[in-house]
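Below is one structure. I have some questions about it.
The complex appears here minus one protein chain, its other protein chains still in place.
A and B label the chains in the order they appear, each numbered from 1.
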Amino acid sequence: MDQKKVDIQFTLNAQKTSVRIPVEMTALQVIRDVVGFKGSKEGCGIGECGACTIEVDGKAINSCLMCGVQLDGREVLTIEGLEREEGLHPIQETFLEHHAVQCGFCTPGILMSTHALLKENPAPDDEEIRDAVSGNLCRCTGYQQIFSSIKAATPVKDDSFFHTGDAENTLKKSQVFADETSSSMVLNGTKKGENNGEGCHD
Amino acid sequence: MKNEYKIVGKSIRRKGALEKVKGAPVFCADLKLDHPLCLRAVRSQRHHALLKNIDVSKAVKIPGVVAVFTAADIPGINLMGIINKDQPLLAMDKVRSMADPVALVAAQTPEAAALAMSAITVTYEDLPMIFDPEEALAPGAALIHKKGNLLCKRTIQKGDVDKAFKKAHVIIEKTYRTSAIEHTYLEPDAGAGYVDDDGTLVIHASTQNPHYDHKEVVSLLGVTDEKVRIIQAATGGGFGSKLDLNVQGFIGLALYHLKRPVRCVFSREESYLASSKRHPFVIHMKTGADAQGRLVAIKMRAVCNTGAYGSYGIAVASRAAVHGTGPYEIEHVDMACSAVYTNTTFCGAMRGFGAPQIALAHESQMDLLAQALGIDPLSIRLINGLKKGSITATGQTLTESAGFNACLEAVNPYYKDALETWVLSEPSPFIKRGVGLGGMWYGIGNTGVQNPSTAKIEMDRTGRVTLFTGCADIGQGSTTILSQIAGEILGLSPDDVEMVVGDTKYTTSAGATSASRQTYISGNAVKDATDKLVNVLLTQAVNRLKVKKSYLKLSNGTVYDGRNPDKKVTFSWLAQRILDRGGALSWQGYFDPETVPLDLETGEGVPYATYAFACQMACVEVDTLTGEVLVKKIVAAHDVGKAIHPENVIGQICGGIAMGVGFALMEDFVPGKTESMKDYHIPTFKDMPEVIPIIVEDTEPSGPFGAKGVGEPALIPTAPAIVNAISHALGERIYQLPASLERVLEASITAGHFNK
Partner (left out) sequence: MTEMKYYRPETLEQALDFLDAHGARTEILAGGTDVMVDVRSGVLHKETLLDVSRLAALKKIEMTDAGLCVGSGVTLSEINTSPLIKKYAPALGKCSETFASRQIRNIATIGGNVAHASPCGDTIPPLVIHEARAVVANQNGVKEISMDAIAAGAYQSALAAGDIIVKFILKPREAGFADFQKIARRRALAISRMTMAVMADKDEAGKICFVRFSLGACTPTPHRMDAVESFLMGQNPTHELLRGAGTLLAEKMVEITGRRSSIIYKEPAVQGLFMRMMYPMVGWCEK
């Protein structure tokens, strides 16, 4: 019952995940530092920017505000879980197509807010889109091309839009991401061209 | 907007965006390191004090603490600064602000680092604190720096303003104020470092200028160039603040001594405390016009608070003085802008370098003059707008690409329509609608100084092309457009142009990603390098195809006869031939804008080789009961010379406008009070107007494919347009930014709207 470190189990990107964590840890820290998925970002640590947005039981939440232990038993989706076997998720595709990415730091959070929105309402009106994304700050884009990207993806007609893919393979891909690719970018840092970021995973 | 090119002028998919939508671990806080130490800076507890003693004895004994460094541990020169070197990495004899680092802790965990920070005892001897520039300049004021509290004063004098004012039909003289602004890039300052197998100190940095970082770290550590390698990591925005060193010096110092991996990531609170800010300004401006609305004289006295260290203060003061006239031709000019030291967090570069602040003044003045003369705000701008042949305040004749009037004309139909219909229908009895204009000009590149860029392009035996550039892409898209420029010249898809970007081991300096300079200057450097490579290819192709060079074209990795496309030769064939014969397929490009340094008294000179121009129109709704302002729409016409990537340009415009909305209405950084994002507001999606971007292309012949720049221009006219619109709505003007709830409600009450 009372413990300083707590064992929790949850589903992360369709994969069963078990961790043992201190109580002070936020969900963001669990995902980034314990599991090793770096896609969710810390922009402020106090729920004021949305860069840490993940989906828990289908709802967009600021993972920096959630106590990590509260992930127990939940279904969690992070940016790493959007991509599918057959390629990018439609909303990732539309963000590329409509130039919604500049520095990219807010992008995972915005994609997660968008995914959660479209899951709940595949045909949102402009107001609803604005409402869903207002908790995600962006300093680069001025939001307009982000808005066009989301509009271009709606109404969602594709049933498999929210399919997270085969559990095994989804995690395998994400793990490769977290372990191999990033380490090859840093520890063996003499490769030409690695720092422009194109080297991973295309 | 016609486009005759195949790759330039097309909105291709952005390079580097794929990894961002995937959430790839490419930012410094994400990079994988082998048990990195956590670095934390201990900062001053005083605004202004002598540093008598630092006792780290307790801190080093804390379990998990590996080292605590002070100034004594810096092996090289403990002074940094992007223009003048007045900023220690770690405080030596005194502290000048609460942001000054006095010690650096390296620990195995963040918790141990935090304990160590609390265990460090610093003994200070207080000095008088100065927060106001006027106070700092008063005789007898305590000296913040030995050489005095005035960092610099830029003056521009042309003609005889006193005489001209006497003849003016109308004179407007007002004081304008702006506050400190925090960049609030989404990625807090961060870096990660390790020592490579050959002993190189490798630093991954979130930065806007890796080559400057390199020079500075080398100097701090007193080592040779090869000993340090800076790699620009994915950088989550910068807007000017990631030009100064923030973490690079700390990482370099730790690597030098400890030789093990380290990471330094600021919390948002530390970023707010310690990183540079936008200079707050006080601007006295006096403008005179004749009865027809022609501006005849301008006098400006501006003071900006540069905080504890110089950073880009000299550039900000210079830009403010040079741009003070606005995009208008004025014969008689007397401008002075001073940058003054105080004991607040240092101010440095922020998108616009003083131009956004000064634009509040010159654009408000234009509207006030128009009102006094009974001329409409658009017409008075048309009458005075700079164009080809105009002479600027520094005596420069604009010979090309001055599309200001084209921007005004582009906005005109929207303006007319807004005035004739939109403004007249009010959504509620308490909402007043207003329409305002803002004009701007912005010199591309650093003011009156050399600021070259270099680039290298290489082709290998197989015909594969790699472009090396030190140009930092911080989200504005430079990597993409540079690949477009090279691709256009080579006839290659940008996907086939491999990019090596911002790695001091492989690239050479492109100068800073600032001053809206990269498209123009690095674009030209890339063009220069690519032209040279193409020339070599074509020369060899002439030999092969037996066709005059002028008939040859490039496409899809081949050179072919334009009149007879089947007659062709591949890049790989040419490359092998050239290399086998001892020829060169690696070419360096170079470009430095043609400027002439400004005379120290009169300011006469050529500060920039080219200028961007713009006009924005803002439609606002002012709640006369509460002071809330909603910006409904902004029409933004920007002369960019040539849009290499139109959607990138639009992205910059929208982003700049967002920043301008924040600057106008809600951003106010108060040193000591503003601590986190709870206290500081940047616009959310719900605060954004509809933006109608209009790209105007008044070709700049000296630019790559005619291009100039847009990064900073995007934001400069926004706040002035909004302020002018609020004034139009209420009939009462606000002279200080932000036009906060308090200020707008006060104006509403003064104007008599509140009690209706």
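We adopt the following convention: contacts are C-beta pairs under 8 Å (C-beta built on N, C-alpha and C of every residue); 3 or more make two chains touch, one makes a residue touch a chain.
These figures come from a predicted structure and were not determined experimentally.
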| item | value |
| --- | --- |
| Contact residue for the chain not shown (choose from A:V34, A:C67 or A:L88) | A:C67 |
| For subunit B, the residues touching the chain missing from this view | 111, 428-430, 623-628, 630, 666, 678, 681, 683-687, 740-742, 745-746, 749, 754 |
| Contacts of subunit A with the absent chain, listed as residue ranges | 1-6, 22-24, 26, 45-48, 50, 53, 59-62, 64-67, 69-70, 72, 113, 131-132, 134-137 |
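Throughout what follows, only the chains that are shown with their structure count from here on.
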| item | value |
| --- | --- |
| Whole-Å separation of chain centres (CA-atom averages), subunit A against subunit B | 30 |
| For the subunit A and subunit B complex, residues of the former touching the latter | 32, 37-46, 48-49, 51, 78-80, 82-83, 88, 92, 95-97, 99, 101-108, 111, 130-131, 133-147, 177-179, 181-183, 185-187, 189-190, 192-193, 195-198, 200-202 |
| Residue ranges of subunit B in contact with subunit A within the complex | 11, 13-27, 29-34, 183-188, 192, 194, 196, 202, 204, 231-237, 239, 267-268, 466, 474-477, 479, 498-503, 506, 647-648, 650-651, 653-659, 676-678, 682, 684-686, 688, 691 |
